[in-house]
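Right, I'll just put the structure down here and ask away after.
Only a portion of the chains appears, each positioned as in the full assembly.
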Amino acid sequence: MEPDGVALYSQMLKSRRFEEAVTALWREGHISAEMHLNIGEEGIIAGVVDHLSEGDAMALDHRGTAPLVMRGVDLVLLIKELMGEEDGLCAGMGGHMHLFVPELLAASSGIVGASGPAACGFALANQHLRPGKIAIAFFGEAAMNQGMLMESINLAAAWSLPVVFVCKDNGMAITTPSRKVTGGNLCTRAEGLGAQAVSVDGADVGAVWRAAEKAVERARKGQGPTFLHATCRRPEGHFLGDPLLRIVRNPVDELKSKVGPLVRAATGSGGASVGRRAASLGSIMDMLGRAGKMRKLGRHDPLERQAKRLSGAERSGVDAAVEGEVAAAIRAATERMEAGP
Amino acid sequence: MRTMTFADAIEDVLMEAMTADPRIIVFGEDVHAIRMNLYARFGEMRVRPTPISESAFLGAGVTAAMGGLRPIVEIMMVDFIAVAVDALVNHAAKIEAFSGGKWKVPMVVRVACGGGYGDGGQHEQALWGLLAQVPGMKVVVPSNPADAGGLMLSAIEDDGPVVFMEHKLLADYWLDYLADGGRMNLDYDIPEEGAFGPVPDVWQPTPIGEAKIVREGGDLTMAAVGVGLHRCLEAAARLTEQGIEASVVDLRTVSPLDTDTLCESVSKTRGLLVADEDYKSFGLSGELAATLMEAGIPARFARVCVEETIPYDRRREGQVLPNVQRIVEVARQLVDPGSLVA
C-alpha cells in the first residue's frame, strides 16, 4: 500500500507545533527540568504509529510526546502533565519522562533501554489476549548498548513476540558520539539476536512508513520481531537547554566561566602528555562542532521533505487546521496559569 | 484439614488459580522442569521457559501485567534479581504513582531465597529488606505450608506487584535440587513444621500485611519471617526451660509491615528480639525498631541477623545465619542483662 501523505504530514506538523509550544513553555519556566523533544524524528514516529490501531501497544522512552500526540492523546491533558498540573494526563505525578495512557497501552520510561522489555511484555499480553495486536518499542541508537534492550530483542525472537523495535538513530548519546562507544553494526547485532533488520532514512516518512508496514505485518502474523533502524537529526540536541547548544548559540556568555578552568586544566603540570591533552581538546571542539551542525535540520527535516510532496492547497489546509488545534489546546491548558493562581 | 509440603501447597494453589483464570501465566528460567506439573497441565504458552535474561523478562512481566495478564515471573534465586532490580525499583513499584493511579501492575515475582546448605554468599541471601525499601512493592515471606498457599493466593489476587519469597530450607524440591542432588548423607536444619503441615481444605487468601502471633509469652517478643520464625520458636522452647517465656510473631509480610500486631505484643513484653536472615543493617530489623520508637513503646531490643557475607563453609555459615543458640543467648541477655556475666 501507499501511505496517506497528507495524513502523515498532518501528524508530523501537529507534533512539531506542539513541541514548539512546549519549548516556549519550558523557556518560560512552566515545565521543570529535562524536557526531551522529538523534533527532527517525527518522520520515524509518524511512519510507524500510522500503522497502529486499538489494542496495539507502545513502549516509549524519554521522548514520549510525539507518539502520544500522533495517537491522538488529548493535547490539553498532555501539556498539563508537562506542567505538573493535578488535572494533567497522569495527575502531574509522572511528568515528561513518565507519560502513561492505559487506553492506548502506552507506557514510558526514563531508564535508557527499558522500552525493550516493556514492549515484550505488552506483546506477550497481546499474544495471549489480543491476537494480531502488536507492540512498538521506541528507543535511541545508544540504548542498543543497554543489556536489557538486547536481551529483549532476543526474548522477542525466541518467543515470536509481535514487536517492532524502532531505533531512532541520531548518532548521539547526550554528548557522546555513539560510533565511538558502539562496536559492530546495529542491524547485524539485531540479526544476531534473531530479529529481522531493516534500515531507512528517518527523514523520509514515506520510506519509514513502508518499512514499518512490512514489520508490523510480520508481527501481526506472528512471524516475530523486526528491528527498524532509522536515522535522524535533532536540532534541539539532547534536551531543551542542551549544554553544547547553549555554547554554540551563545559562546561568549556560556564559555566565560568555563574557559579559564579548562585552560588551566589543559596546561597545568602533571597529567597526560601534550599530545593526549591536545587530543582531548580536539575532541571537545569536535563535540561542539558536531552540535553546531545538528542545529540545522536542512534536508534532514522530515516535515519539510514531506511538505514538498504535497500541493500548496493540501499543505495550507493542513497547516491552518493543525496550527489552530495546537494553539487552542495550549490556550486551554494555560488559561488558569494566565489568570494567575 | 489436609496436610501438605510447603512446595505442594503453592503448587496446589497455582493449579486451582490457573485453572480458574487463564490470564495467569508463569515464566522464568527452566520452569518447564521446575514447574513440571504446571507445564504438563497448562502447556508451554502459560508455563514458559525463558532465556537467562532476567532484566528483559522481569521487565516484560511489568507490562504484561499492565496489558491484562496476571504474570507470575520466576527469578530462580533472589540473589540473581540484582541483575534486574531496575524492573522492580524503577518500574513495577512506581507505575501506579506515575500514572496518577490509573494503571496498576498485578505481577507476582516468585523467588527462592535463604541459606543453610552450603552454597556460598552469592546464592543464599535473603534480600527482602532491599526489595521492600521502595514504596509500591509488597514482599511476603511465608513460614509454613498454609501461609505459603494463602499468601500465594493473595499475591495473585493483589492488583500491585508482590514479591513472593520461598525459603530453600522450606521448599523441599529446592533443597533436593541445589543441595542434595540425590545424596542422602547431608543434614540440614530444616524446620519440620515449616516444610510440612496442615493447610485448609479450601484455600483462603492469607491477608498481605497481617502478622500472626504464634506463641504467647510475657518476657519478650521475638519477631521473624520464614525460617527465622522457626528458629525463634525453637529458641522459645529452650528458653522456657530456663524460665523465660517468649512471644513469637510471624510477620509473614515484610512490606507492608503489620505494625499493630508487633506493637501490641511488645507493649506487653517490653522486649523485642528480631531474628532476621537478611542483613542486619538498613533493613527489616531496623524498621521494626523504628516502628516501636515511633509508637513510643519503650523496649529492650536486640537483633540476631546476618552481619557479613555468608560463608561457604557450612560450619561458619551456620554461625553467620541466625541460629537457635545465638537467639537463646541474646534473648537471655535481653531479659536479664546481668546474665551477660554468667
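Going by the order they are written in, the chains are A and B; count residues from 1 in each one.
The criterion applied here is as follows: a contact is a pair of C-beta atoms (placed from the backbone, for glycine too) under 8 Å apart; a residue touches a chain by one contact, two chains touch by 3 or more.
Computed from a predicted model, the values in this text were never measured in an experiment.
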Assembly formula (labels as shown, counts from the whole structure file): A x2, B x2
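Just so it is clear, only the chains that are shown with their structure count from here on.
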Geometric centre distance via CA averages, subunit B-subunit A, whole Å: 41
Complex interface listing, subunit A residues touching subunit B: 57, 59, 88-94, 98, 100, 102, 105, 107, 109, 111, 114, 116-122, 124-126, 128-129, 147-148, 151-152, 154-155, 158-159
List of subunit B residues in touch with subunit A within their complex: 22-23, 25, 45, 48, 50-51, 53, 55-69, 71, 84, 86-87, 90-91, 94-95, 97-103
